[in-house]
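The other protein chains are all here in position, but one chain of the complex has been omitted.
Read from first to last, the chains carry the letters A, B and C; within each, the first residue is number 1.
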């Protein structure tokens, strides 16, 4: 099939490569002409404007937008200016699912179809394949399914789930039509929310291991502002954290891709010296919490994992100062220095 | 009545003053002779050793130990060397209730009674009275009740609870025999756990108010690592936080002593410039969580308020670094600088 | 001054009474004619339509809307049909502050002013006064200030904050102009968020006290699915919870109006037999979390207190079932019955 890709960053470029490898024809565009040139050299048709892009595609057209979240909306509507009825615009970025619903409704006025495709796989997607969570009209999904099948990892990348037999489903191949517009990014949003929670579980657990030798240094250390450790003899450990991450990779209940990555990170940099501990968050974690709150469903873990990222960036400073100020008021406690 | 006080810090000295004001006779001891001299000048009998202290008391003796938590156990047992059957040792500090149970059992071997008295009131107790949560044998509680009644605030310091009538109970006077040994400090422990939660509620809420003008500076600011604020027009506020704390003091649902102190702190230092935000915790908050876990009772709020204090002191640093390291692995995300 | 009140439920009616007591003139309207009749009997001018209400007011008019949150928007706009330039509509209900901003902009097109007034005080406001958090144009605030001053508790209802001297500020009287439209309900929203957190702190703490006798029944009780209690001897308590709530009311750090109410509730119904434990939430707690998330400020405690309410209504059921299903998969664990 033929597909246009708009946005040739890490993700967009790898999608194009994966598609071309499997025989699909790609028309590529980016605001950076070098990025276009690079992929043209690998066999793509490079274009230098959205108008040219529309011109280079056979109808009904299909174009995949893979640009930073803040630019997606404008790009979609700019592109739609050049598209006509029955063409399809795919948003493969990290859009808020509500924007998908609104955009789809607006594009529908001109007969243009919209698909929201949550795409997971990161820098490994080129080889590993991308997991695709798709929202939009069923007949448009069907039209584009050969593209999705190419991009997705394929059934052979994991053993079949016990109880599943017969014909392999789309989900087993690594892509899923989740429902109408918005459904794809909703499922992707929750995927990322879960990802935050899993990451925090590993980080907190490793953090407890890392400090398990506290009894060696704190024995007897205390004052009016510090609780003495009741039993320093039980905190005398000195764990080899890269080895711990490694041993869990085989046979344990926590084995997972995130653990594999943790093990890799700890081999590369056992002291994590390259990091200052300011953890970014990029939207989906927040939207997951908003959805939980609006649905009235508790999400203690997913929310805490988001808030820990806020705290890592110093965002609790005012509250912390106020706590110290209150302690000083009622107990005369001066803040203890670092 | 006659009572000895061991430990003449802020709390111990004020207890002595409050007792003497009401006509009780106090024998006082501290490792610092100046502290003894100061209270002797106010009418107390100063002594310079535990042996002298025991000698200065009429039997059955009663002595109140008010020393830093880490020293209480040793002081109690040292004192017991000089006491005899039917004497009473009171621990008014912030002991772990389990230590009370163990100490009481040990002292009982020699016939010495033990009372654990959780004491709340902070630097305001001299005028405001101290709230007393008491554990120990009922007949010893009764013997010492005149002392407790003097130390406590008295029924007139708050309106009677609707539905309570007739004779005023001990709880309404501000002291309560909560049960056998350990019961006093158990109730005090939970009191402090609740205090942590309430403080965090105020701190978090004020923190959200403090940042409610974020839309003025962040409009349009975003990149691949930052979610743009969807609606900066809704975050254009510039709240006067000292005034907000003040207005809540009258008629609102959150009116409380902690709010009064917050209002005072914000009048003194509206920018909280004197504080760095490193918040200490001193035992009871931790023990509250241990009790919740052992009882199998959820305590999300009390625990989160404790963990926020840990985080304020940088104790999540390892975990935060690991999160950044994982993000780099799967997404190639570099850490964003402050 | 003259004020119209629309909505004569518990809150609206008490506001009218408090205003009339202080010599203000009230025009009252409610969809329920009985409610109108009752207040007319107390001296208000009763009207039976919004048109009549507009006719009964001198210009520039002022009307306070105090209807359920879901009806406020429609009522405000219906009323505006009968109002003219320079009239004022006050929303005293529990509106989302964003709706205030939007409504104010819309009303401004016709020259009608809008004030958002977060009102706290509950059923006690008639006697205790209401705490008012106010958003809107400064000159309109000034015009209506005599009304706010009457409704608020007054400075004498609490001791002045140390450090405040000289002329008494509006905040000290119990009302505050917090900023432009939306500011009043924003501050009220955070007030309620804090209220949720404080309530949860008390509830969790009392819950731990309530189960502190677990060692008496569970000693030795365990199986492959249950951790035995390591030290049942430390969980042998039987606390008198109404007395504990009472004793904390005087001299303790947690003394607060919510504690007073807790003490009252426990005197009325010591076993809480009248309650099933399904806890409602009515908007502000949710909006507080949304604000924290959008501002990127951690709010572990406020959020957990909201989620606990969701859980109390069974909203974690699906998640809980899934946890049991996972445990069965990896460990063959059957669910343990109640």
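Here is the rule we go by: contacts are C-beta pairs under 8 Å (C-beta built on N, C-alpha and C of every residue); 3 or more make two chains touch, one makes a residue touch a chain.
Owing to the predicted nature of the structure, the values given are computational and were not obtained by experimental measurement.
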| task | Name every displayed chain that the left-out chain is in contact with. | result | A, B, C
| field | Per the touch definition above, residue among A:2, A:120 or A:276 touching the missing chain | value | A:120
| task | Determine and list the chain C residues touching the chain excluded from the picture. | result | 10, 68-70, 96, 122-124, 199-200, 202-204, 206-207, 210-211, 222-228, 230, 257-258, 261-262, 264-266, 269, 272, 274-283, 286, 300, 304, 308-309, 311-333, 335-338
| request: Spell out, residue by residue, where the missing chain touches chain B. | output: 253, 281, 286, 289-290, 292-294, 296-300, 303-304, 306-308, 310-311, 313, 315-316, 319, 330
| note | Touching the unshown chain, chain A contributes residues 97-98, 101, 120-122, 125, 128-133, 152-155, 157-158, 161-164, 169-176, 178-180, 182-183, 186-187, 190-198, 200-202, 204-209, 211-212, 214, 229-231, 233-240, 243-244, 246-260, 263-264, 267-268, 288, 291-292, 294-302, 304-305, 307-308
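Criterion: only the chains that are shown with their structure count from here on.
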| said: By that same contact rule, can you tell me which chains touch chain A and chain B alike? | reply: C
| If you average the C-alpha positions per chain, which one ends up nearest the average over all of them? | C
| field | Top chain pair, ranked by how many C-beta pairs fall in contact | value | B-C
| Which positions in chain C touch two or more other chains at once? | 253, 292, 294, 296-300, 304, 307-308
